[in-house]
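All remarks here apply to the structure that follows.
What you see is the complex with one protein chain gone and the rest in place.
A, B and C label the chains in the order they appear, each numbered from 1.
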């Protein structure tokens, strides 16, 4: 079974998610600076979520570049990942409109954590189908970055109730950590 | 005529449907748990419809994997399927916002039934073009799962007016039945 | 220059247009039959516009199937067609919400007419690039259906102010006329 349609469908879903988030930036009715000010937290969460979805798209791209065969389990593991990603616009809007209040900030972390776990599950499913000596298995290795991200989300979620900026700072740290494209796979495949 | 564009267009439509449903999860204005509670039925119907659209995408993927030639009739039978699928976000929103009230629950089943029949019609159109000994015809066989689904929808629709949970339970049964990817086609094609 | 991206971009735009129209079917707050009744004209216009966009997608598919080279002029003629198609959700919503009132019905026809002319212009641009003996030129021939459609739209627009049902009936006639896939091209290419 070819991977073309799985990639095309995932591209479509991620492209739509990344763009419908911008609809949460509601057009103000007035035309002065004061009308823009309440949009600032919405804009900042939009930037953060845009970067997260960009990271997922980038890593998805790298992962399937190293995948040659897909099966029914991989199709569903991929849809499971897309499900959690599809909740990002909702939690982004909720966090932005409530100016990073504790509960929405924690729920944002929960969705990121579940999306992260879904990504790891998809990765395991592909490696299980391709064998432990496949290019992807070698490239992923011990997946330190993946495990560290999950740990940081798990710390961020409760800390949102102590002070929301701790959680927000941790989300930014995870994003920066991944913003560097997945050189592990890229370098192993290209050289 | 190649199937590439038909697949790409269908992928696009299903990807959009699966993501615009999430817009029905309206961002609450408050940031506490009470603000999330009324969203629970909307969220549950979203999960159910996400799974149904995922099933359609998966089966569509398998079916066209076993299809080599398309013609004008197949193009229209496919658009006819997409039409009924395009009503899923509307009935999902209606059922969710009205907390699984009888009429929306029944109408949800009507749309699922008509989408199911449109899928069967598309399958027949492809088999008619490819001949009764084609790979798809052999793989589909007597299509027990397809017929059983239609029967369960037909039972669920009137039973929504007796008690809506009967209908909802039947929808979940159909979804679980299909959640297993279509191994009939997959196994016959891959071996 | 390859036609792959032009087809993919057009597929994307048409897939989005066909699905955002369904957002005009606003989820009713009540769960009884009376809540559905005002949606009937919106639903009927949705069906009509779905069929028109399906026809455009189908014909676009056939036309580019017979096209091998694209150039900058074809890219812009295609974007010009997509522009008029992009107004279909707006005029569909306006006509539906106002229960086929004369002015929205006439404006609906104006957008269909301009989309039709944009399609003819795109066809001419492709034939101009490929030469009068190309497969597309032969298949299109004198383009009786295209000219007849334009004529029917031109009659429908003023007649909406006499009685809107005349215009609506003419739109249905044009849709039925095209619902048959473009056998001219299909038959000449496949045999």
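Rule of thumb we're sticking to: a contact is a pair of C-beta atoms (placed from the backbone, for glycine too) under 8 Å apart; a residue touches a chain by one contact, two chains touch by 3 or more.
From a predicted model like this one, the values you see are computed outputs, not experimental measurements.
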item	value
Contact partner of the left-out chain, one of A:28, A:141 or A:158	A:28
Candidate in contact with the missing chain, chosen from A:41, A:54, A:102 or A:146	A:54
Among A:18, A:88 or A:122, residue touching the chain not depicted	A:18
Positions on chain A contacted by the hidden chain, ascending	7-8, 11-12, 14-16, 18-20, 22-23, 25, 27-33, 36, 47, 50, 54, 57-58, 61, 65, 179-183, 186, 189-190
Absent-chain interface as seen on chain C, which is shown	1-2, 5-6, 8-9, 12-13, 16-17, 20, 23-24, 71-73, 75-76, 79, 82-83, 86-87, 89-90, 93-94, 97-98, 101-104, 107
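The criterion applied here is as follows: only the chains that are shown with their structure count from here on.
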item	value
Rotation angle superposing chain B onto its copy chain C by C-alpha atoms, nearest 5 degrees	90
Inter-chain centre distance, chain A versus chain C - centres from mean C-alpha coordinates, in Å	37
Chain centre separation in whole Å, for chain B relative to chain A (CA means)	26
Of all residues in chain A, the ones touching two or more other chains	12
